[in-house]
Every structure is written in structure tokens, then in C-alpha cells.
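Note that one protein chain of the assembly has been removed; the remaining protein chains are unaltered in position.
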Amino acid sequence: MREKATTLYLGPQHPGITGNMMVRLKVEGDTIVKATTEVGYLHRAFEKLQERRNWLQAFTLLCRFCVPEPDPVEESYARAVELLEGREVPERAKYIRVLMLELARMGAYMLWYGGQNGSLGLYTMGQWSVGDRNYILDLFEELTGGRVYHMYIWPGGVRRDLPEGFADKVLRTMDYFEKRLKDYDDLMFDNTIFQKRTQGIGIVPKEKAVEWGVVGPILRGCGIKSDIRIDDPYEVYDKLDFVVPTHEGGDIWSRALVRREEVRQSIRIIRQVIEKMPSGEIYNKIPNPHKWALPKGDAYARTEAVRGEVGMYIVSDGSTHPRRTHFRGAAYVHAITLLEKVLVGANVADVSAIMNSLGTCPPEIER
Amino acid sequence: MINDKNSQKIVDIIQNWARKHSIWVLGYGTGCGAIEIPPTMTSRYDAERLGVRGAATPRQADVLLITGYLTTKTLKRVIRVYEQMQDPKYVIGFGSCTINGGMYYDSYNTIKVLDKYLPVDVYINGCMPRPEAVLSGFGQLQKRIAEGRADGAKQYKENLEWYRANQKKIIPNWVMPEYNW
Amino acid sequence: MSFFDLKGTLKPLTALKQFGKKPHTISYPKVSKEAADRYRGFHYNDLEECIGCGNCSTICQNAAIDMIHLEGIEGKKGDSGLRPRIDHGRCCWCALCVEVCPTGSLSLTKDYNYVSEDPDSFLWTPGKDNPQGKEKISFFSTEETSLNVFQRVPMPELEGKERVKSFAEVVLGYSETEARAEASRCISCGLCTEVCPDHMHIPEYINAIASGNDADAVRIIYDNNPLPEMCGKVCTHRCEDVCAIASRGEAIAIQWLKRYATETAATADITHEIVNPEIREANGKTVGIVGAGPSGLTAAYYLALRGYDVTIYEANAKAGGATMYGIPKYRFPIDSLDKQIDYIQSIGVKINFNTKVGKDISFKEIYDNNDAVFMGVGFPDAWSLGVDGENAEGSIQAFRYLYMINSGEKVDIGDKVIVVGGGNVAIDAARVSRRMGAEVTILYRRRVADMPAAQDEIDGAEEEGVTIVPQAIPIKVIEDEKGHVKAVEYLKAEMVPDERGGRPRPVAIEGSNTIIEATSVMAAIGQKGDYSFLEKEFEDKIKIERGRFIVNEKQQTGDPKVFAGGDAVNRTADAISAIADGFRACKAIDEMLMTK
Partner (left out) sequence: MMKELKEHIIRRVKANFTEAEENNDFTYDRLDFTVKKEVVPSLLLFLKEEMGFKHLSHASCVDWLEEGELELVFILWSPKDKIKVFVRTRLDRDNPVMDNMDNIWPQLHTYEREFREMFGVQFTGLEAPDEFILEDWQGPPPFRRDFDTAAYAEKTFWHRPGREDAQDVRETIANRDGEDIPDFAKKYSR
């Protein structure tokens, strides 16, 4: 017996939504038959604004593209500019960048721990992981001067060298997290509720995944080994030893397992970076920013973020201001075309969990 | 019913004391500032110590946190959300963008001066404000409530026409129900 | 998975063990965690150190920084008198303003906490509103981290050993890439323009060079300086002393960039083509100019552009005045001067060479036949040493020596030259003598650091093997039996602090007499004017005090029709001041004759 379809609006003001966006759900009973994403609530026209700013000024806007994990955006922009200009980056700066990126990855995963569990009604996890995330933010604060907006990785290198004793602090924090991750496992992965609410739900089909533009942990959660850090290595990732975890299944559960493992790999990378970091310069200085012109041409650089591939496409007409910058966010694909497909057939109660699991991040969609 | 002026005063004091200690914040992350709300609410800064906690729907909420810039599209929803909230209700402007446009002062899609559209009780400095600053903001709001000065909602009602005119300048297609509570 | 999963039910309960732990909550506001040592909080500005260059305001992509007048802070040379004010309704604490602050006065502090009910209270003047911020500075820029480029692009020069072999130009000039790189260091504040006597549009032409528009740069330069190539080679470049970048690094090479721009116009014709000056129709008025030095040429050029019929009377065979005859050719080659004179003549300025006023033509005649007269007569005479034996053969005025060498005359100076003095003329005479093959010693009354000559000139002399003997006061020129200079006797001096607060004075040490052998002695202790060409009636009207004409701010002398400029008027005694005088006089003459 076919039930009458109703339209449900999820968001923009909804506690279960991952940011300021809306999903229009057509439901029959509590089964979704059609989902439409509506975005635009956070459109600040960053790229338009960057055209009005010079190449250095444009850099400060970057971290606002995606607030939970701003560093990959900065990294992409810096690398795109360096690629276009042919600017060398000192070796030490590359290591520091990797350190930043991995710390940011951990920080973002801590938020995800909270969000994923929160979306299932398991609030304790959020109290733990988001609380613990502050220790990473403390590290950022010490290194960059800002908790959330680091504005640290910029064209030519990084802004400041590590403060004294910073490496030890990082290692101590990593020790702490290693201990805590066991607690997280007890609370989350061994939890029947979590297992039952995630296994077999929100499935991304493996055979379609690449074609649909799925990237990052979501693609790895389909059993496809794909990671820009290995496929298209940047900075010093090719000198570091780490594993790219994959899990077959394509559901929330396997994506969660991928992420669980990635936090551990991040810790591993951070330990290696601290150990291998050479001394030396940290910054290949740009000329006077007011008169810093980039050669005519374009460049695209991409970085592996927690949500997957994020990239920055820049076009220069040879002047001091960008002709065009265009940011590629993973959520641009995940939160619109992918989400709309995955949500079909899902249960209304699972929408929030699926959104969290797909890493929807509206600010990077509309920018 | 209490009609006597003095007893009304006492009731006010008790009411304000109670309101001050139960600030429920609407869970609406309007902008990037929302990223410092989870740390504020969770174990490290634990805003619940001060009676600050999240509320899922506008009708249960006391405080609307405008976490940064508002795009014109969000402004429409925010106005609607604000009008759905029941008295007493307060607005906190969070960060530079709410004061004078912040980074987005030249963007075609964000409003610059929040108090033209909504009555703001407290502004928090920063981009982004740290949890400590957020807590100070709540502290200031509590003080304001205790002193009986947190009358943004009253101002809004009294000057509704002025606010509406400003709002409608930005939102040409005004199809919204009127909430009269 | 079974219906009842025991492990999955019990494991989460291990969370209960957290009960026994101390919470990690920071009970703000009771307890407050201190911000990190590098925290980017509120701004702090050291108002004393700040020079108001406004670079913070231009780098701010949020338009958050205004430059405003503050009570108690007056503008002065090298300080605009403005200070930044931050709009915290705009700021995003990116600290780019800190990174580009040339003085390092702007920094960020650990303070970040400010809440207010008043949205208008978010305008902050750092330094004034938070004087206590100095103790809390956390994010600041050093020479290494600053985004200003503090190192100058080095100027290619001939080596000292090569230089003394000929009169080839020592400074080789920037290549295009070097010039662009050097120009791009400029932050365009414009503090330099105030110090330049001529107020040239320095940031504008440097920007034009930086953006690759050399022709525009030349046009901007010629707007108020018709002898820029000369300035590019010999200017005293006081503009570079106040350069904002110089507060922590090397000043922008303003002089050399001007030189680069003007040299891109290789000939007078090309210059004419690039500048493409707008020459107004002849207005029927005539102006007579005495002396084809920098001031006279400048007045002539701009008056001719304004449609005046201008004639210059020049005693020598070539124009340029002191820059032609006083400056050695390794600093200012004759081709370069000729090119600029040709250009000035090409727009219609007439120069009567070898016409000495007072001898070949009387001043009265010029006065009567013209609507206005400008005197740029300079200082043709020099002060003598005033010691015994100074009239001996082989004792010569350095100024005169340079004149003769520049005129192509041969002078026999022997192989041991003593130059007395510490100014640019002394150094020039010394370096020229080196090129003539002599060993040169400079005797100077004070310390090397006190020498009025430009530092790069002093360095150049030393590189070329000139010996400088400071704190030496000559007392006697010793002659040989033929009446020729044989040696110089001098006393060593010690520096005594001046009780009136002036610079320390040299006082001779009794009995420290030293004799140094010499084949010639050159005095370079200053020049003076020669106003004998003025008839009595003018001498009374045109006031002369302490050897200089007295003029008002429009370069007008006691006779309203007569204007004067250059060394005979100003005390700075450099070409750019003379040019400024000429430019000012031109405007005043134009104003006077056109409003009549």
C-alpha cells in the first residue's frame, strides 16, 4: 500500500543538521523517496572578495572556507601559488605544514566523533572528544597565535617557527590521545547502539563511487584505496610511513572505522614528523605584498582533508590581484549530488547520521 | 494577580534572577562562529555551569546567537526564528561581522550592521571569539538581565516598523507569517 | 550479531570510570587560562616609534584600519603625524598589519576579551586606548619575519682599483630587473616627499617603475624636476634618510631608481618624446635668467613651458653651473648633462653662453629688457685657508681645481696631494687627484663621523685609496726655496663637548705638531658668492646678508621683479634645493606676471 508523500524541511535551523543548510525531504511514512539539498545560507562570495584583494590579502580569507579544518584550504592555496610562481619552500616548512595538517585532521575528527555520536543521541562522546579537541587547539594557539583561524600556512612556507619546547608538548598530547582513543573505542565502536544505528545504513555504492565524485574517507569506506597524500603526494608525505585504511561496505559503520584508523595514522605521522624534522629556514619570503604579482597562468593544488579532496584553483592575469580563485570542497559533491542519492530509501531518523558521516560542510559548498 | 508596584518589583527581581540562570541558546549555527560553540558547551569550558545550554527549537530558546556574518538568505530565516522565540528573548552578536561587517564588509551577500535588523543585547569582540570571550558575553548578558536592562525584545516590538523597513530593504520577497506572541 | 550483545552493552559503561577523575574544566570566569605566548589578541602600537606610514592601513583587507590625527602627536619630517585606529567590527586578527609594519611599532597582545552592549565602542586606537598593552605584547614582527624587504638590491659599481684609472662613471646603474625589484620594496607611504626640497612625486614614480611603466615614471619625474638624471647621479638624497623601510633596514634607493628611469630615455629626443611636454602658446612676456645652474635651468624650463620667452645668461662655455664644473665626471658624465641641457633647449629655452653678467652685459640691461629676472648665480668663489704660506705655488682651491679639470685644463699637482676639509668638494678633489695619479691625504678638523660629505662618497674615497686623517688642524703651508709647496704642518685635535649643547668642537693639542710632505695643497672649506655684477642701485634694493640674497617664500628678493635661488640663497647648497628654488620662483613669476 502506497502512503501519501509528505515534504519535510530539515534545516536550516535544526539541531541535527551539520551547519547552516537545508535538506528538503519527500517522505512516505518515514522512508525518504526524494531528497533535495538547498544551500546558500553561508554564501559570502569569498572568491569575488579575493579578486578585490591582493595575493597575500586573499590568504586571510581562506581559513573561513571551512572552519572545522581550515589548514588544508590554506595549504592548497599556498601550494597553488607556489606552483604558479615556481617558489621553493624550505624543507623544514614542509614538515611543519604536515604537522599542522595532521593536527588539523585530528581536531576535525574529534569534532566528527562528537557529531556522529550526537546525531545518534550518544552525547557523552561529544563531551569527551570535543573537550579533548581543545588540547589540539591549545597547540595551534601556541604555534600560530590563533585557536581556530590559524592563518599560518602561507605562500612560501609558514609564518613562524615552532616555539621552544613545542615538539615535546605535541608528543605529550599524542600520548594523551593514544590513551583516550581506547576510551573512545569502548564508548563508541563497541557500543551496540552505535553499531546497530550505523551498519548497513547510508550506503555509497562502490562501483559508482569514483564516478560520482566521492573522495576521501567516504571513498575509502567503500573499499577503494584513494588518498591524495599517496596518489599525488605533496609536501613530505612521500617520505613518511603511514597506512591508508580502507573498509568494504560503504555504510556509516565502515566510514567510521576508516576514520577511527586515520586518527591513529595521524598520530603516527605526527610522531614521525617531529622525529625527522630538519632545522633551517621556514619561509621563502615573498616580495613586498603590495607589489607582489604572480605570472600569468593558472594552477590547481589539492590536499587531503578529513572530508576528502579539497583544492584551490587560481588564475593570474599577471597582476598583483587574483583574476579568479575557485575553491573545490569535498562537500560540494558529498552534500549535494551524493547526499541526495544516498538519502533515498533511508529512514528519516538516520538523515542526521548520514549527513555527519558524509562530512557535509556547507560553508565549503557555497563559500 | 499582583498589582502593587513594590511587589511587582520583587517579582521582577526574582524573575530576572531565574532567567539569568537559565539561558538556553538556540541551536542555530548561522555562521562560522558556530565552531567555538561546541568547545564552550562541552567539558573543557562547560557553559552549563552558568546555566547556558542548547535548545533545539526557537520556542524553547532564550538566546539567539548570531555567530558572525548573516547572509541575506539566512537573515530571512533568522528573523523568522527570532520572531518565533517567546519572551524573554535576547540576541548576542558574535564577532566582528555583526558589528561592522568584518571581513565581509564588501560582500554583496552579507549584512554589515546587525542592530539595524535585530535588537542586539550584547556584542562579543573577536574573530573568532574564544570560549572565554563567549562566556564573558554570556556573563554580560546575565548582568544585563539581572539589572533588568535586557529589553531588546521590547525595543523590537516598539520599533517594529523601523526594523521591518530595514529588513524589507534587504529581503524583497517577504513571504513570512506574522508571529504574534 | 545476536539480539542481546553483552559486550556492546557493557563496554560503554566503562565510561563510568571517569567519575573518579578530576574534571579538566576551566572554570572561567573564576579561573582563566593565560593566552599563548604568540596569541593574536588586541593591537598595541608604540605611538613614539610609529611613523604613521599607513602601511598597516593599506594591507588591511578588511578596511579596518584608519589613519587618524591624535591629540599631542604632530607631524614632522619622517612622520606623517597620523596613527592607526582599528575598527574591531572589521578586524579579523590576521596580523598582516603587524607583518608589514616597517618600524615594528605595531604588535598584537594577549588581551582578547571585550564584550559590550554598545556597538559603537569597538573603535580602538592601539597604544592610546591600551597603554598597558606594552607588557602583554605577544605577536610581533622581527627583521626576519617582517614582510618588508629590508635589503636593498645592491648597486653594481666599478671596483676601487679600476676606478682610479679613469674618469669612467663609478656607479653603473640598475638593470631593468634590479630596478623593478628595488622599486617593489617601496611601500608608497610618501614620507620621503616631504623631505625632498622639491617635493618630487616619489611614491608615484617608484610605483610606475615597479609596475613596468618606465615612461610614466619619466613623465611623473619631469613634472617638477627638469634635471632628474643629474639628481639621480649626484643628489644628496635626504629623502632616503626618512624612508619608512630605513627604520629597520636599508632605505629604498630612491636616487638610483630615478636615475634608472631617466636613463631609459637615452637621448634628448627620446626624452622629449616620452615627456611630450605641453608648451603653452607664447604669452609675450620675457624673463631673463642669470646663471645656467640647476636653479636657473629649472626656472627657465618651467617658464618656457608656460609660454614665456626665456633667456639665460651664462658666463661659462657650458651650462650646468656647479654640477658641470664642481662635480667630477666619474660621478656625473658630461654626456648625461649635455642630454638634459639639449632637452631643455629643445623646448625653447635660449642660453647665451660665455656671457658674463657685469662684464659682457650689464645687470641693468637684463633688468630693463625683461618682465622678470631670476638670479641663480651660485657661489663662484671659495674661502681660503687663512694660514701662513697658503699663497705658495701648488696651493690651490679645491673648487678651482675641480673647475679646471672639468674644463679640460691641465693642472700639475705632483704626486702627493693634501686636501683640507670634510665636505663633498674635499672628497671630490681627493678622488679626482687619485685619478690623476697622486697619493691623497685628507685633513679634517673633526671626526670622520662628523664629515658633512655623504657616507657613500667617503666610503668610495677610502676604497680608492684616499687616506683620511681626522682631527687635524693645518697651521702652516711650508714652502721650499722656489716658493713651491713642500709640506703641511698641522696640529692634532681633541674633541671637546660644547657647553652650549652644540656638536663637539675640535681643540688643538699644543705641541702635537706634525709635518706631512706634499706637492700641492687644496683647501676645500667652503665657497662664497660674488655679487659684484650688481649695480649699486640694485645692491641696495636686493638685500644681501651673510653672503646670501634675502628672499621671501616665493624666492622674491627686495626688488619684486627680481627672484633668486640656488646656493646664493639657500643654506643646503645642493642641486635639488636649487631646483626647488627654481620651480618655486617659476610659479611665483607666473603668478605675478599673469595676475597683473
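Quick notes
Every chain is named by a letter (A, B and C) in the order it is written, and numbering of its residues begins at 1.
Going forward, contacts are C-beta pairs under 8 Å (C-beta built on N, C-alpha and C of every residue); 3 or more make two chains touch, one makes a residue touch a chain.
Fair warning: this is a prediction, and the values are worked out from it, not measured in the lab.
Partner chains of the missing chain, restricted to those shown and counted over the full complex, are A, B, C. Contact with the undisplayed chain is limited, among C:N45, C:S80 or C:Q471, to C:S80.
Only one of B:K20, B:R44, B:K76 or B:K89 touches the absent chain when the whole complex is considered: B:K76. Within the full complex, the residue among A:E28, A:D232, A:E248 or A:E275 touching the omitted chain is A:D232.
From the options C:I68, C:A317 or C:I515, the residue with contact to the unseen chain in the full assembly is C:I68. The hidden chain makes contact, of the residues C:P102, C:P126, C:P203 or C:P474, with C:P203. In the complete complex, the residue from A:R87, A:R264 or A:R328 that touches the missing chain is A:R328. One chain of the complex is left out; on chain C, the residues touching it are 52-54, 57-58, 66-69, 75, 80-82, 85, 87, 89, 119-120, 123, 187-191, 193-194, 199, 201, 203-205, 207-208, 211, 216, 219-220, 223. In the full complex, chain A touches the hidden chain at residues 39-40, 43, 45, 47-49, 51-52, 83, 210-213, 215, 226, 231-232, 290, 298, 300, 302, 309, 311, 313, 315, 323-324, 326, 328, 332-333, 336-338, 341, 366. One chain of the complex is left out; on chain B, the residues touching it are 72-73, 76, 99-101, 105-113, 116, 169-173.
The rule is simple: only the chains that are shown with their structure count from here on.
Chain contacts here are complete: no pair of chains fails to touch.
Per-chain Cα centroids separate chain A from chain C by 54 Å. With centres taken as mean Cα positions, chain B sits 30 Å from chain A. Annotation for chain C: residues touching 2 or more other chains are 24, 61, 92-93.
Shared interface positions of chain B, i.e. residues touching 2 or more other chains, are given as 43-45, 103, 106, 127, 130. Within the complex formed with chain C, the residues of chain B that make contact are 43-46, 49, 93, 96, 98-103, 105-106, 113-115, 120-127, 129-133, 135-137, 139-140, 144. The touching residues of chain C, counted against chain B in their complex, run 23-29, 32-33, 61-63, 87-93, 112-119, 122.
Put simply, chain A touches chain B in their complex at residues 12-13, 15, 19-20, 40-45, 48-49, 52, 60-61, 64, 67-68, 111, 114, 126-128, 130-131, 133-134, 137, 147-149, 363.
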